[in-house]
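Everything below concerns the one structure shown next.
A protein chain is absent from this complex, but the other protein chains hold their places.
So, chain A:
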Amino acid sequence: MQFKTMLKTLPLLMLATGLASAVHAADVKLGLAAALTGPAAKYGVAIKNGFSLAADEVNAAGGVNGNKLLLVIEDEQGKKEEAINVFKKLIFKDKALLVFGPTLSNSAFAADPIANAAKVVAFGTSNTADGITAMGPFTFRNSVMEADVLPVTTRAAVKHFGIKKVAIIYGNDDAFTKSGYDVFKGTLADQKIPVTTTEAYAKGDVDFKAQLTKIKASSPDAIVCSCLTEEAANIILQTRALGMKQPFIGGNGLNSPKLFDIAKGAGDDTIMGSPWSSENLTPANKAFIAAYKAKFGSDPDQFAAQAYDALHIVAAALKNIKLSGALDKDRIALQQALPAVTIDGATGKFAFRKAPPVTGKEVGYDAQQEAIVNIAKGGKFILLK
């Protein structure tokens, strides 16, 4: 209790004593809450890179209406509690105009209500779970929901391999993998594809052989995997060790070069749907990939691409509003300008779409974007033709 009060009064104290960090008057402060340490750091670091790259680009081109964009980056460690603390800090102490993040859907469910209560836009670039934008009108995301991607992916996979029945494996204690499972379950029912068996595992598990042996006995044509990359890589390897040859079908979580760092060639024939692909050779995407490689010396992934686009979306919205200097008004002006923004970015054509209505509650905005279906060949994902 006392800690909470302290958190609330801390920014006031800082102001009163004149300790609040002095920033150039024409800087537009944008907060970023990302998991820079902890198990989700592989996503968070890519996200941070995507944002810094885009911010540098915007600033190098003279900023937005003459104002430079300043990213205030905080580590939320992929934990709910930290995400709440970081959101509070960015909103009340740093006085950010908007907050990007947090990295995991799990954390977003904890932190986004704070932004909504403070009337500050919380902009997720990697939150794909159902119900994120139902939390309030200030929740936005440019991450495409699994509910939009997975039906397309499943249909393409069924057609490609002539699949009659599938088995499912998923992580049952994570908001992202659980939500992906729910979507898959609905999708499979809609497309009338029988499920031979459904197996779950828990965060931190490394041995999946018991579940996979059970899946093997049910002899499915393919295995649907709602998993994070590294778990998926391990699951694929152990499936092959058990002498099974079924292809895998998955979502967003599988979309990382990491999958092949661990699974190598065993990952081939995996079908994955995502909003971004390195093989998608639009001019905007090519430019993004080249710039990312030049700045960070490594290949970008989907999370960097979505972060990169998110900053350009916000920059486009800022272009259309005149900042008054009154923080409360400017925050609301940004919230009102955002829904109309459309861009053609690294992830392709993008627009916002009002989230499905929830009775008695204002809702936020989801991404309206086409999913790209990929297949793994020779240790990387290529477009499924």
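Throughout what follows, a residue touches a chain if its C-beta (ideal position, glycine included) is under 8 Å from a C-beta of that chain, and two chains touch if they have at least 3 such contacts; residues count from 1.
Methods note: contacts and distances are computed from a predicted model.
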Missing subunit (named according to UniProt) among the choices "Monovalent cation/H+ antiporter subunit D family protein", "Branched-chain amino acid ABC transporter permease", "GSCFA domain-containing protein" or "SGNH/GDSL hydrolase family protein": "Branched-chain amino acid ABC transporter permease"
From A:A189, A:A217 or A:I382, residue that would touch the chain that is not displayed: A:A217
Touch with the omitted chain, as defined above, among A:A134, A:V152 or A:A200: A:A200
Hidden partner chain, touching residue among A:N172, A:T196 or A:T282: A:N172
Chain A residues touching the omitted chain (full complex): 37-42, 172, 199-207, 209-211, 213-214, 216-217, 230, 233-234, 237-238, 241-243, 258, 261-262, 264
